[in-house]
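Left out: one protein chain. Kept in place: all the others.
Chain nomenclature is as follows: A and B, assigned in order of appearance, with residue numbering initiated at 1 for each chain independently.
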Amino acid sequence: MEAILETRNLTKRFGAFPALSDVNICIGSGRIVGLLGANGSGKTTLIKLANGLLTPTEGEILIGGVKPGTQTKRIVSYLPDRTYFDNWMKVKDCLKLFADFYEDFNIAKAGDMLLALGIDADKPFRSLSKGTKEKVQLVLVMSRSAHLYLLDEPIGGVDPAARDYILNTIIRNYNEEGTVIISTHLIADIEKVLDDVIFLMNGRVERVSSVDAIRAASGKSVDEVFREVIRCEVKF
Amino acid sequence: MLWKFTNDRPIYLQIVEAIQVGIVSGFYPSGSGVPSVRTLALEAEVNPNTMQRALQELESIGLLHTQRTAGRTVTEDREAIEKLREKLAEDHITAFFAGMRSIGIDKDEAVKILSKAAKRADTADAADAADAANVPGIAGDQATATVPKEVN
Partner (left out) sequence: MFLVTWGANGVLESGSFGGIADTIYSLFKGVMMVVYIGVAVAVVVVTVIIIIMRYYKMLGDEGYLWFTLPVTANQHISGKLIVATVWSIASFVVIVLSILILVARLGLLGTIGDGVRYITERGFHLTPWIIGILVLLLIQGIAGILEFYAAMSIGPHFTKSRLGGSVIGYIIIYVGTQILAAIGLPLMTFVLENMSSAASKLFFGDSLNSLEVLTEPSIFAAIDLIGIVVFVYTTALNVILCVACYILSHQMVNKKLNLG
């Protein structure tokens, strides 16, 4: 089973600042993985590297064995931590855009999801609240049949009901060929959905493990273990 | 089926226990079919891989069987189910005695208190007792009503 995402000695510096240092990870298909870390630990940087929005300073990152490029973008579905649609676009225009550019986009499914969330597709983007904008972007991302879903803080600024809906959607969309990587610092909410977790701290991989292993070994939730890990760092 | 998990133990173990209770209580009757992994995962709001692992665990201890065409079914081995019920009951009892001991009540005293409480409970609502133990099978209607936010 070829890894859907693999990094080798991946390093990214912004000027002198090392956002990621010597990251070596290998993620297979059909997993739901949590990319956990405090703000500024390098999570978003890693995701943007996987998308081709950033280029590595050293080392390499491979999506399905290939460097990020036009080919990999076909099989990657990305939910960024910001809104990226021009405000004058209508929601249904956004759907059409995705349908035009992505072969694996299921416009009917997207329509259903918008309906379920009570979002009017005729409205222009700028008239939506921040939470609604994020939901629209999530709908678009999850209506694709991608091999790799990269969700950057999907439940960050969202109310609890929407949070449940989002997690539910992630579970429902799960398929054996697709891997979902969820980057977040709100671990407690999504623990039960994750197979594995990757702890990032100061741009380095602190730990890679399955959720079950962590809980079985420590008798604690991943959230608690993570807090301890951070506390240890801080002491030094 | 009401799924409640704590975060400090592996979820698949908790699922195994919950389903065991479900089997013993008759929510998943002997010989009946079990919903698919995906359906259960969605219901429990857990990772399908985790649910799969739990179901496989139950298979390996013989409580579930996989039929090639019909998916998974609960075992028809009633003896096995009875044994399970006894084991679960013993677990409860062990926990009870441990709890009593922790507040300074020894085994004999605990048994006396228990008999008195049992007589009182006979006059109380049986459903309340079932709820307290979270046995979903008896409160069947409650289970269907709490099928969570499923989008049709």
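Please note the rule applied: contacts are C-beta pairs under 8 Å (C-beta built on N, C-alpha and C of every residue); 3 or more make two chains touch, one makes a residue touch a chain.
Just so it is clear, the structure is predicted and the values come from calculations on it, not from any experiment.
S.K.: So which shown chains sit in contact with the chain we cannot see?
M.R.: A
S.K.: For the chain not shown, which residue from A:51, A:143, A:169 or A:183 touches it across the whole complex?
M.R.: Of these options, the touching residue for the absent chain is A:51.
S.K.: If the hidden chain were put back, which of A:9, A:71, A:127 or A:218 would touch it?
M.R.: Looking across A:9, A:71, A:127 or A:218, the contact with the absent chain belongs to A:71.
S.K.: Just checking the interface: what residues of subunit A touch the absent partner chain?
M.R.: 48, 51-55, 70-71, 73-74, 76, 78, 80, 82-86, 101-102
Going forward, only the chains that are shown with their structure count from here on.
S.K.: What whole-Å value do you get for the distance between subunit A and subunit B if each is reduced to the mean of its CA atoms?
M.R.: Comparing mean C-alpha positions, subunit B is 34 Å from subunit A.
S.K.: Going by the contact rule at the top, pick out the subunit A residues touching subunit B in the complex.
M.R.: Per the stated touch rule, the residues are 30-32, 113, 116, 161, 164-165, 167-168, 171-172, 174, 188, 191-195, 211-212, 215-216, 219-224.
S.K.: Please name which positions on subunit B make contact with subunit A in the complex.
M.R.: 5-12, 38, 41-42, 45-50, 53, 148-149, 151
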